[in-house]
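My questions will all concern the structure given below.
With one protein chain withheld, the remaining protein chains of the complex are depicted in position.
Lettered A and B in written order, each chain numbered from 1.
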Amino acid sequence: MTAKQSPLQKASIIDVQTLDDLISTLAHAGYQVIGPRKQDDAIVYDTLRSAGDLPVGYADEQDGGKYRLVKARDGIYFDYVVGPQSWKRFLFPPHQKICQMRKQGKAFRIVEETAEPPCYAFFGVRACEIAAMKVQDKVFDNGTFADPGYLGKRNAAFIVAVNCGRAGGTCFCASMNTGPRAQGGFDLALTEIVEKKRHVFLIEAGSVRGSEILAKIPRRAATGEDTAAALAATDRAVKGMGRKMVEDVGPLLKRNLEHARWGEVAKRCLTCANCTMVCPTCFCSTVEDVTDLSGSNAERWRRWDSCFTMDFSYIHGGAVRRETSSRYRQWMTHKLSSWFEQFGTSGCVGCGRCITWCPVGIDITEEARAIWESEGRR
Amino acid sequence: MKEMTALKDPMVPAPFRIERVRKELSDTFTIDLVSAERRRAFSFLPGQFNMLYVFGVGEIPISISGDPADPETIVHTTRAVGSVTNAMWKLGAGQTIGVRGPFGTSWPVEKAEGLDVVIVTGGIGLAPLRPAIYQIMSNRAAYGNVCILYGARTPEDILFRKELEKWRGQFDLQVDVTVDYATGRWAGRVGVVTKLIGRGGFDPHQTVALVCGPEIMMRFAVEALAERGVPNERIYVSLERNMKCGIGFCGHCQLGGDFVCKDGPVFGFDKIAHKFAIQEL
Partner (left out) sequence: MVQEIGLDQLIREHPFFEGLDDATLELIAGCAANERFDAGQYVFREGQPADKFYMVRHGSVALEVRAPGRDSIVLQTCDDGDVMGWSWLVPPFRWKWDARATRLSRLVSFDAICLRGKLDADPALGYAMYKRFVRVIAERLANARLQMLDLYGAGKE
């Protein structure tokens, strides 16, 4: 990445209709364009053929255990925030084949699959989601070992960010320093400017290939007024942020590993693992073995796993984390505390998905605050 | 980010041919492996482990139990306890096992030079320590007193018994073996291995302790070592956690901020003492 430059310096303005050009330009450049779409009353990420596929005019209402898409301001492209899915499912698919083995007499042979990695353009990536990708980058290239499947897709992916003009009810990226405005990590970034008389996008390039794509679509240079309008949009999102994480949560949890609160939250937690499945940074996986009926072919598949399952910590004789309280503690301390020790960064980016998609509405910010307040703070 | 070209997927095993399988105990066997692709050298450090894959059944972490000075053959000693380990025992010479590794940290064999070494181990825990013993023996003059304190369930469960007897026969090594339950004509010690620590012939102020066995045994061994005055930073333990990758990807082996697979399995006890105290971490 190049040296820091002041944000919005080289910004341009495009019309809303130009979104379509942007999508088709990316498609022509060989990218498979993926973006938000409305499906079964939720926003999911799927192939975009045109801007018309976007959930225009919808917004989401999110709260602990609640998600609802509603008709909102007509014609607005990005009034909703993040849904149950994240880009992780493309870079680190829920199910992936590791390799295949073929019996040959007594021995067997290992067949490695080396397909060309798909070339994605992720359209509509929120700031917290870029932060999440950066978090996973450190997991899948840890200095000693690297996952070529992940890196192949990640390096190829073209990222069109969208800076949030409206925050969701469970969002807390502002207190995690990950949003709502993307700070790098994108090829192009859009900010939707909605004013009485105009509806346009401010667009910035964050990379050489971003500039190259931008050069192919109709645009005009942004004025100071435009950039001010864009900044005002993300400022509004900060003000409307649904939640907030307490400060210095890493050390806080580390010194409270035996806090009574773990037992209390365990009374509500169903260990359903939803929070880990929707989380854009959770990276845990297990491996499954499959054999065909003849027994001469075997495959190894990597599948998402969660620290909420009993099997996760199984060692011969029993699981290490038998209690719900210890599994919840593993999850929350990993996200907010031990992640720093492992990767030098927070494992939580403040996207709020785990709060929204928890069937009983357990709220990571509230749990952290309870422990914080128990230390006599306010 | 790294360039992609020629990056091998570290999750894909390499085929190794079984040269020999031998029974050690009623439930424990040793397998010798050589690379199936070409006789390529496989170097490892004592205490490291491999992920071993049995066709169609699964993949598990097993420590290397052979001599680090012999890079051609990889030796693993395994106790059959469940699906993969039992399936592995059914394999015979000429069959293939998938290998990924070597992974993890190692025993501080070189750092211990000039000091006494006390090895406290129980059950199958002797297997991951055998490479360290080989390495120490090959450079015996570099160390002070060396004690091996070993506990087994019964006299029939004493692993590598012939080798222990041979080592005991050497004058430069103290080997004490104790069993929990005496059977047959056993005339040796009966009692827990931690009891041997109290009188092991080592100078606690100049000793490196290598500890491997069931976690409860290790906790009590560390306590007994501390009582004799061995400081935590010179006590090393090898931990066991569920492992699906061995390389920091799968998350299963976490112990607080540590990945047992890459920050361990061998840890300086001072680094994890506080974690030992927390239940179900």
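What we mean here is this: a contact is a pair of C-beta atoms (placed from the backbone, for glycine too) under 8 Å apart; a residue touches a chain by one contact, two chains touch by 3 or more.
Keep in mind that this is a model prediction, so the values were computed, not measured.
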Hidden partner chain, touching residue among B:Ala152, B:Val230 or B:Val260: B:Ala152
Chain not shown: contacting residue from B:Arg17, B:Arg168, B:Lys195 or B:Lys271: B:Lys195
Candidates A:His28, A:Arg209 or A:His316 - the one touching the absent chain: A:His316
Contact partner of the left-out chain, one of B:Phe29, B:Phe103 or B:Phe220: B:Phe220
Interface residues of chain B (partner: the chain not displayed): 27, 81, 122-124, 151-153, 157, 178, 180-182, 186-192, 194-195, 198-199, 213-214, 216-217, 220
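Keep this in mind: only the chains that are shown with their structure count from here on.
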Cα-centroid distance, chain A relative to chain B, in whole angstrom: 40
Contacting residues of chain A [partner chain B, same complex]: 98-99, 101, 103, 106-110, 112, 137, 139-142, 144-149, 151-152, 154-155, 257-258, 283-287, 289-291, 295, 298, 300, 302, 305, 307, 312-316, 320-323, 326, 330, 333-334, 337-342
Chain A-touching residues of chain B, taken from the complex the two chains share: 1-2, 4, 7-15, 17, 36, 53, 55-59, 81-82, 92, 94-96, 98, 240-242, 244-245, 247-252, 254, 256-259, 262, 278-281
